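Missing here: one protein chain of the complex. Every other protein chain is in place.
The first chain written gets the first letter, and so on, giving A, B and C; residue counts start at 1 in each chain.
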Amino acid sequence: MSRKLRMGMIGGGIGAFIGAVHRIAAGIDGQIELVCGALDIDPERAVQAGKELYLDPARSYRTYDEMFEKESQLPADQRMDFVTIVTPNFVHFDPAKKALEHGFHVVCEKPMTFSTDEALELDRLVKETGLTFALAHTYTGYPMVKQARDMIKAGELGKIRKVVVEYPQGWLSTPLEQTGQQQAAWRTDPKKSGKAGSVGDIGTHAENLAETITGLHVTELSADVTKFVEGRMLDDDANVLLRFENGAKGVLHCSQIAAGEENALNIRVYGEKGGIQWHQHDPNTMYVKWLDKPMEVYRTGNGYMGEAAAAHTRTPAGHPEGYLEAFANIYRGFTKTVQAKISGSKVDPVYSDFPSTHEGVRGMKFIDAVIESGEKNAAWVKLD
Amino acid sequence: MSRKLRMGMIGGGIGAFIGAVHRIAAGIDGQIELVCGALDIDPERAVQAGKELYLDPARSYRTYDEMFEKESQLPADQRMDFVTIVTPNFVHFDPAKKALEHGFHVVCEKPMTFSTDEALELDRLVKETGLTFALAHTYTGYPMVKQARDMIKAGELGKIRKVVVEYPQGWLSTPLEQTGQQQAAWRTDPKKSGKAGSVGDIGTHAENLAETITGLHVTELSADVTKFVEGRMLDDDANVLLRFENGAKGVLHCSQIAAGEENALNIRVYGEKGGIQWHQHDPNTMYVKWLDKPMEVYRTGNGYMGEAAAAHTRTPAGHPEGYLEAFANIYRGFTKTVQAKISGSKVDPVYSDFPSTHEGVRGMKFIDAVIESGEKNAAWVKLD
Amino acid sequence: MSRKLRMGMIGGGIGAFIGAVHRIAAGIDGQIELVCGALDIDPERAVQAGKELYLDPARSYRTYDEMFEKESQLPADQRMDFVTIVTPNFVHFDPAKKALEHGFHVVCEKPMTFSTDEALELDRLVKETGLTFALAHTYTGYPMVKQARDMIKAGELGKIRKVVVEYPQGWLSTPLEQTGQQQAAWRTDPKKSGKAGSVGDIGTHAENLAETITGLHVTELSADVTKFVEGRMLDDDANVLLRFENGAKGVLHCSQIAAGEENALNIRVYGEKGGIQWHQHDPNTMYVKWLDKPMEVYRTGNGYMGEAAAAHTRTPAGHPEGYLEAFANIYRGFTKTVQAKISGSKVDPVYSDFPSTHEGVRGMKFIDAVIESGEKNAAWVKLD
Partner (left out) sequence: MSRKLRMGMIGGGIGAFIGAVHRIAAGIDGQIELVCGALDIDPERAVQAGKELYLDPARSYRTYDEMFEKESQLPADQRMDFVTIVTPNFVHFDPAKKALEHGFHVVCEKPMTFSTDEALELDRLVKETGLTFALAHTYTGYPMVKQARDMIKAGELGKIRKVVVEYPQGWLSTPLEQTGQQQAAWRTDPKKSGKAGSVGDIGTHAENLAETITGLHVTELSADVTKFVEGRMLDDDANVLLRFENGAKGVLHCSQIAAGEENALNIRVYGEKGGIQWHQHDPNTMYVKWLDKPMEVYRTGNGYMGEAAAAHTRTPAGHPEGYLEAFANIYRGFTKTVQAKISGSKVDPVYSDFPSTHEGVRGMKFIDAVIESGEKNAAWVKLD
């Protein structure tokens, strides 16, 4: 018999967008309860945030160091099971490392770390400790993404030849960071965001989506990286040529200056026998194209969907699920995995496909390669 | 300072579709916890369901009568605040009435009751007791539906002339109820579902959507009601002409035999100056048409959206929200209203627009009128 | 060996929309040349129009009576073969009748006549004379409409149960006819348009589309007919319940006050096994829905398309064809039929499916029934 997991949260206090999203996603299936947090870098604000979230004041900590220390001392049946890290990029590695060292499982925002070395260290730590680590590449939580991945894995499209993956946004078309807008400010600040802007924030999602769906690694890329908005310190646009391990070719482009676009992440994959097309604005639909018969429109919730997609769908066909449910799918896989460890049972493999440190390392290597290629006038750079 | 509300659930045990949906919707905002239930008509199954939902075994009741009795005796700081009723139609009225009589707020599935008289009695009871009652007309929880309603109310489309509202489904194209499928079985059984099949199950959603968005009552209708599948005891299709209080005309059609359709609820409203179009398969989008300028595409999460839509949106533009979030919006309005009553404060009117017994009575009158018109070869029947 | 046909035109002079459309449609396949015309009721304007169309001045007639007389006297190898009638409704019958009496084939605008009696007389005359008569129900010229018809005829959807056909327009949302706009003026004038406004102008297209695609006659209807715009003399909106000969039910609605709509003719047909959906704004696409497999998207120009659709497609898949090509398909069928008569050969049946007087009679009966039902508060009226 399993039990609910106890979650602690680092960051995600008042006004933080992604913290609220994590709490909803974690709560959707009724298997997780928030028990503690170090919700803000400002202790006052942290306490206030704890109140609004109905936290026991004793467990609304001022720092994550304090949280790890105090929680570790609690009896096993009260202690938090895992920590969710929803801070800006430069505060991912340290709390993640400490969490693992204190024996806590981890859910972490992406990009996983500030540097590839850090990513490799987390990867190593996870293997060493046997703890569970989920990385919030939310979009691969969509049931239709799993369907695409499984159809390609089963060879339904034949050998993959071409991939087009895009993540256009328009919200940074103007120097929004200069207005004090918080989301824009840290994302365009190299000290908080790292060496990459759009490439780290959304380019990695595109890369992760492409590698997840095709099951193929990008081995080489050539990137034209641009800062369009005057005064901006990090890239806000990148156009990237991709080469995959099996000889497939691809295009990836991401942008924060594609005026009027929302979060238009989408992918097309073409194989020798057919192609698929998926767009996150309409995530319950996938277009499957064939050489010599009509295009098919796959829709979640229908009987013809595969096992993985079905397992990650909560409503009947025609009742749309969205981003929060995709996010909840990451949490569901993580939760079932941790619950299985606790109860000594085995997790159904259909749930153990959530992104983890492997994907985190890939993302960091992708960032390195794109930025390096960009600096070398789009010279080819290899990803190992 | 508000507190989490404590929810009890009637019905919604193992294998029940809509119970799980209510639990997710109730849980999304972290303001409600499930504390007790009478989860199944079969006591064994009820207990098992309680375990799976981590209920305190002492509060996993065998019947709702027992639940009302026992919960009433608990101290005020433990007792459930409200009950959610997710049983088939014929078990809505009795528990709802008893809940109100015991002082519990109510969330209830639709159609609200078995008969219009029952609906009127609940309406009266709610007024009498001052308790809060939410009816699960989920679709009006979508932010874009609120946007449409507010734009029409503000006169942006001019005087409304024509309404086309549709709810096509295809899942009962075959005699599915004869295979033992549970959802099909009770919905096609007059003893459990009432006098209407498709008209009660989905036609009322269409009616509710049209009246909510336009702010206009249907005053008269003419309905061609059909049982297409041999042996079926209730209607599986209806085509209805509508006349509204302001002289507008309309068409409503609902079907369970529209082969290949999922839950394709959609509406178009035309006024003297413009029109709107909304489809629940793509619920974050609304098309706004004008006499002499380009059609506009409204999308949730953008700055130009109105106050009500914005208040009921949880993610930024381009991160789709769906059915569960719409449902959660019903719960959010209900919760904020109850919390305000508890704390003696006032609820922000932007949240007090959830469907209640008024909408429940309208739905029952609509069912009566459609069925009567159908029996009279589509004669006009008035709704008062 | 066939030869080009020689066309004469009645109406369609300067500024006339539909005349230009007919000339393009007639010319597309290089099988028809315009040789004469009575292009305007005003002789001066008729002459000027003839000049602009490079007509031999001797064959630019002042009246159609003159045209019939003079053309009849020309040698057989110069004489026009057929006449195209593109005048307002009240000037269809007389020239059509005279053309047939003089031995000329006819292409005529719809609705075919002013009254059903006239329609029946033309039908009789065509049978008597053995001449060819094409009625400009353009929309059934679309290849995808033929595909739908053929799939239904072949039983792919099973027995038809439900039809939804719509023709919303918004261009008459205001009293445009009072501004002197010519197209609006005659269409809203009972003396020129007949007893019906929107019902005759576009409702008949919807009726024709539904009957053509399903192969089923409407046997009974109930219509709520409205004049929304103050001062308008003919209906600008109608909502109609349909019953078909096989027991299928349907909804037809047409409107000229659906603000912001262009020519949004569309149809959905549901059978026991599947459904189809087609919209003339995207005419090369048809959605085919199934009970238990993914929806298919049929697209013109592909190898899987049926014989009739393929024969009426001029470009490869992905190169859109539109309204003019659909119109040209009516002319192509007509032309091949007349050429076959001239050369004594047989026309390929794939081309002899253009609308003729049978469809013209159906349209007039439909108008009669809708208007009668409207006047009787939507009482059921039979069509024989």
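List of remarks:
Here, a contact is a pair of C-beta atoms (placed from the backbone, for glycine too) under 8 Å apart; a residue touches a chain by one contact, two chains touch by 3 or more.
All values derive from a computational prediction rather than experimental measurement.
Here one chain is not drawn; of A:Lys51, A:Arg124, A:Lys191 or A:Lys249, the residue touching it is A:Lys249.
Looking at chain B, the residues touching the absent chain are 287-288, 292-299, 302-304. Across the interface with the omitted chain, chain A contributes residues 157-158, 161-162, 164, 166, 168, 170, 173-174, 222, 224, 226, 228, 237, 239, 241, 243, 249-251, 253, 255, 257-261, 268, 270-275, 288-291, 295, 377-378, 380. Although one chain is hidden here, its contacts on chain C can still be listed: residues 1, 3-4, 17, 20-21, 23-24, 27-30, 34, 51, 53-54, 169, 261-264, 280-284, 299, 301-302, 314-325.
Simple rule for what comes next: only the chains that are shown with their structure count from here on.
Where the sister copies chain B and chain C meet, the same residue numbers recur on both sides for over half of the interface positions. The geometric centre of chain A is 34 Å away from that of chain B, both derived from CA atoms. Between chain A and chain C, the centres computed from C-alpha atoms are 55 Å apart. Looking at chain B, residues 261 sit in touch with two or more other chains.
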